[in-house]
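Handing you this structure, nothing more for now.
Missing here: one protein chain of the complex. Every other protein chain is in place.
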Amino acid sequence: MKIHTTVNGLEHEVDVWPGASLLALLRDELGLSGSKNACEQGECGSCSAWVDGELVCSCLVPAVQADGAVVRTVESLGGGDRLHAVQDAFLATGAVQCGFCTPGMVVAAVDLLERNPEPSDETIREALAGNLCRCTGYQKILDAVHLAAAELAS
Amino acid sequence: MDALLPRSLEEALALRAAHPDAVPVAGGTDLMVAVNFGRARPPALLDLSRVAELKSCRRENGTVFVGAGMTFARIARELAEFRPLVEAARSVGSPQIRSRATIGGNIGTASPAGDALPVLAAYDATVVAGSQRGTRREAWNAFFTGPKQTTLAPDELVLGVEWHVAHGPGSFAKVGTRNAMVIAIAGLCLQLDEDARAVRVALGSVAPTIVRAPEAEAFAAGAIPWDDPQSELPQSAVSEFGRLAAAAAKPIDDVRGSAAYRRHVVEVLARRALLWTLADRRPAA
Partner (left out) sequence: MSTTVVPTRSGVGTSARRVDGIPKVTGAFAYGSDLDAENSLWGFTLRSPYASARIRSIDVSAARRGEGVAAVLTADDLPARRTFGLEFCDQPILGDGVVRYVGEPVAIVAAESLEEARQAALAIVVDYEPLVPVTDMEEALRPDGPRVHDFGNILRHVHIVHGEPDSVEADVWVEGYYETATQDQAALGPEAGLAVPASDGGIDLYVATQWLHVDRQQIAPCLGLPEEKVRITLAGVGGAFGSREDVHMQIHASLLALKTGRPVRMSYGREESFHGHVHRHPSRTWIRYGAMRDGRLVACDVRLLLDGGAYASSSPAVISNASTFAPGPYEVPNVRVEGTVVYTNNPPCGAMRGFGAPQLCFAYEGAMDELAKKLGIESLELRLKNALHTGSVLPTGQVITGTAPVREVIEKLQAIPMPPDEPASGRDAISYPGGAGNVSRGESLRRGVGYAVGYKNIAYSEGFDDAAEATVTLRLGPDGPVASIRTAAVEYGQGLYTVLAQIVRSELDVEDVVVEPATTESGSAGSTSASRQTTMSGGAVLGACAEIKQELAKGPLEEPITRTYTYHHRPTTELDEHGQGDPHVGFAFAAERAVVEVDAELGLVRVVEIAAVQDAGRVMNPQGATGQVEGGTVMGLGLALMEELKLGDGAVRNASFTDYLIPTILDAPPIVSEFVEVPEPGAPFGVKGIGEMATVVVTAAVVAALRDATGLTLNRAPATPEDLVGIRPPATTTGPAPVPDVPGQKAIPEYLGMGLGQQELMKAREQ
């Protein structure tokens, strides 16, 4: 089935199998492999992206729902040589180890800071509760969000 | 697999009638799991995400109608005065899930673990179903007939759910093995109706469907000091309420928890919910 969707500012016409998820569309049809597939059931958040401005697990969004929608992925952050403040903060605090959760974590953190520029620890934890990490123990991820919040505020 | 993409309720109902095998999907947070795992291969998807009529909510004459397409994120924002419903919405999955999962999905899937369902039961809500044949309303307990079973006809869609607003405090709580992202081992909603001097208690994940606890409700209605919010309920009454609520549960052992633990949780949550409700009735000192 042919759908029209805007991804990271570019318009695409894509042929999708109706049973496919938005995640499969991004990775397999559009070559945007930054969003990851770690659980296929919306438990881990490594596929996090935005659809029409809302944070979603792209593995649970039927690809056909991207028709007419505006999709944004981790690849939309930063640009050229520049990193988004959140991405830089993750590097600065050591919040990246294997990195598999990182794109989804970064997207969720950006989403949080766009809505809440000065979140408390508890607010960050609630906002990132849907992003699993197996390597870091989350401590430095919390540090990174605080650091990014401070960066963005200044 | 086909995809049917209606843009209006009329179109959606027509497609539903013409393709009863097409599986309705809105948020996709249940269906896509099965599709991704290769366990579901419906002949077609009926995508309801573009049907604006399903996404509205209205308040009129003391009744609230919530469209099936309302997501838990929107419910938490737009229905803030319904505290148990908001608590249930906030306990659903993660922000990513809440922005897509819909109350209509909870209703249509009819899992006894559906987080909004104990709240709807405690609100004595009515499910609104529509088809080309017309609209019908059915009380929640008649609509849910078994685990993942409803009276929804093959040509019907869940349009939404409505209830008469009860004035009074209430709460929702659910227990899982970790602090977030859990399917409830047991859940409980308690809602007071000051005008009717009634108490409603609904239990989730502890029976084939959501159940109410009528004996516990009657007991609490008789015991609560309706005219004197400052007055305390004796501990023995609180304990009895908990015991009666637990007796209404018919839990099983499964991979998430044992029946014994579930019953125990209901008893504890019931006691706490009652005490919270009584505390919330007291005007601030």
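Here the chain labels run A and B in written order, and each chain numbers its own residues starting at 1.
The working rule: a contact is a pair of C-beta atoms (placed from the backbone, for glycine too) under 8 Å apart; a residue touches a chain by one contact, two chains touch by 3 or more.
Note that the coordinates shown come from a computational prediction; the quantities given were computed from them, not determined experimentally.
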Which one touches the absent chain: B:100, B:200 or B:264?
B:264
In the full complex, chain B touches the hidden chain through residues 36-38, 87, 90-91, 171-185, 255-258, 260-261, 264-265, 268-269, 272, 276
Contacts from chain A to the absent chain lie at residues 17, 19, 27, 32-41, 43-44, 46, 73-75, 77-78, 83, 87-88, 90-94, 96-103, 106, 122, 124-126, 128-143, 146-147
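Everything below uses one rule, namely that only the chains that are shown with their structure count from here on.
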Would you mind pulling out the distance in Å between where the CA atoms of chain A average out and where those of chain B do?
29
Any idea which chain B residues touch chain A in the complex?
1-3, 5, 25, 27-29, 31-33, 35-37, 41, 44-45, 47, 49-50, 73, 93-97, 99-100, 179-181
Okay, in this complex, where on chain A does chain B touch?
1, 17-19, 21, 40-43, 45, 48, 54-57, 59-62, 64-65, 67-68, 108, 111, 126-127, 129-131
